[in-house]
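These notes are about the structure you will find just below.
Excluded from the complex is one protein chain; the other protein chains are retained at their positions.
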Amino acid sequence: MDYVIQQVLNAASIGGEYALLALGLAIVFSVMGLVNFAHGELITISGFTMYAIFIFAAPTSAWGLLPVGIIAAIAAAVVFERVAFRPVRNAPATTGLLTAFGLSIVVKNFFVSVVGATRPRAVPTPDWLSSHIEIGAVHIQTLQLLEAAVTAVALMALLALLRGTNIGLAMRAAAKDFNTVRLMGIRANQVVLAAFVISGLLAGLAAVFIMARRGAVDPFMGFTPVLKAFVAAVLGGFGSLGGAVVGGLALGAAEVLFQIILPESIAGYRDAFVFLFVGGVLILRPQGLFGRKHQFGDKEG
Amino acid sequence: MLVIDQLSVSYGAIKAVREVSLRVEKGEIVALLGPNGAGKTSLISAIIGLVPASGGRVVLDGVDITRRRTEDIVRLGATVTPEGRHIFADLSVGQNLRLGAATRRDRDGIAADTERMLAMFPILRERFASRAQTLSGGEQQQLAIARSMMSRPKLLMLDEPSLGLAPKLVEQIFGLITELRTQGLTLLVVEQNAYDALAMADRAYIMNSGRLQFSGRSEELLASDDLMELYLGTGTGVHAGAAS
Partner (left out) sequence: MTALLSQLGLGRQSLFGSLMLAALVVLIGLIVMAVAEKAQIRVANVFFVNLILVFGLQITMGNSNVANLGHITFTGVAAYVVGILVLPLAIKATGIPNAPFGLAEVLIHFVPAAMIAVVFSTALAFITGLVLTRQTGIAYTIATLALLVIVHTVLTNWVDLTRGPIAMYGIPIRANTVSLMLIAGACAIVARLFRDSRWGLQLRASGEDVLGAEASGVSVRTLRLVAWTLSGFVLSIGGVMYAYMVGTINPKSFYFDAVFLTLAMLILGGMRSVSGAVVGAVIVTLGTELMRWLEGAPVIFGGKMPQIFGLTGFFLGVVIVLFMALRPDGLVGDEELDEMARRLWRERRTKGAKEQAQESET
């Protein structure tokens, strides 16, 4: 029983991380049709900012690094939008995708060449994040519990925003018909900005958890989590917010499951199995679990 | 209120609107008529800034809005109820109306206007919490107009408000447009349904192939079968034709 609970929590925390990232991808995509391949770099920037503060400001407690990481991710998302994505806002989807891909390369190599960081550098996170708590007979990692909880809270807050505020409603409306949203006098830039701020915030939360787990930064740290998030988003139906969450959780569950059932000798192939599994699902349901049936000529290009 | 001077719109090599000039005075209902593909929707889109003008000027209440952003033009008091009822399908009727008033900060005023719209369109009150997607075509058109009204525009441009509606509903919508004018609104109505539009409008412009071909008083057009035939391809038989 203990084992089952731990594995479920394991799946929930990994899945939660993917869900946070996939949701950020889905929000930006649904609002402006952009496939943000540079999403992973938000994590990297967040990590390196925490590292820089740790080195230069030498805070007495690692506590302060957490908000720094989150704010850095939000700021980076906003700068990305302003500098790289605004010029291609009305361009075909492929143009935006390649822009993001190029941006991701720029940021990675910025850290490689300017910071000169090819090997991982340690960044501390508060001790309590890596501690354990006992609930009855069950031994639980604080980090995992927190991750699952924060994901749940962030999702609820997002839901409230999308249901109950003008900007949230405008974002949902813009997903289908941006021009009509502008006819309401709502500024396009504000809607896009909101989407990026939210995606940055979600990526920042994920980044903090990733940092707590890894304890170190390197220029390529954002790649794998975001690749997984992409797969999760496609699994759920790209652009569908609910799909992103379900896809993230499902992917987390699949990973934990494969981790358990794959024999030691082929454990290295776990990701290959997970992706093949997702590929199998997509053969049966090309539009993903929650996606609408794809219409040619849609935003997806 | 609205002065358009030599306005042109191009999509690549295709010239959709060629040097069109027209005026709409305060309190008027002006009909913009012409066949499908005449450039009417392009003209409206250029006025409201959704497509860039390739030449000419648009002046609203003395302010040059030719290169302004759509959202800024809307804030200056002009708006468009788009063709094909671009309502926000995923949002409820109430949320649609709420977004219509997104630029306003006067809570009481918004509440009063919502009430006014619901009184004017009782069906919207009935369906207030339903997703807009579930509304019928006529109901969606009513929602689209009500939503435009929520921003308290001075100039409302309606793009094909009768499109795809049953004759009875067309009559109702056009009756409503006339009523809106009595509340001080200025209206520019784009229509293919020439007869009904002329019956309601003070003046009319006729476009074809991107050019303005006629401008004059509605009665003038209605009274002359020749003009109707010449510009709109419809003679005396129109009445029956348009109504069917």
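Note that the chains are named A and B in the order they appear, and that numbering of residues resets to 1 at the start of each chain.
The criterion applied here is as follows: a residue touches a chain if its C-beta (ideal position, glycine included) is under 8 Å from a C-beta of that chain, and two chains touch if they have at least 3 such contacts.
Since this is a predicted model, take the numbers as computed values, not measurements.
A.B. asks: Counting the whole assembly, list the visible chains that the omitted chain makes contact with.
C.D. replies: A
A.B. asks: For the chain that's not shown, point to the residue among A:L98, A:L146 or A:L193 touching it.
C.D. replies: Touching the chain that is not displayed is residue A:L98.
A.B. asks: Can you list, in ascending order, the chain A residues touching the missing chain?
C.D. replies: Counting over the whole complex, chain A touches the hidden chain at residues 29, 35, 84, 87-88, 91-99, 101-110, 112-114, 116, 227, 230-231, 233-234, 238, 266, 268-269, 271-272, 275-276, 278-279, 282-283, 286, 288, 294, 296-298, 300-301.
One rule holds for everything that comes next: only the chains that are shown with their structure count from here on.
A.B. asks: Distance between chain A and chain B based on Cα centroids, please, to the nearest Å.
C.D. replies: 43
A.B. asks: Spell out the residues on chain B that touch chain A in their complex, using ranges where they run on.
C.D. replies: 48, 50, 69-71, 74-75, 79-80, 82, 86, 88-91, 95, 98-100, 102-103, 147-148, 151
A.B. asks: Of all residues in chain A, which touch chain B in the complex?
C.D. replies: So the residues of chain A touching chain B come out as 166, 169-170, 172-173, 175-177, 179-188.
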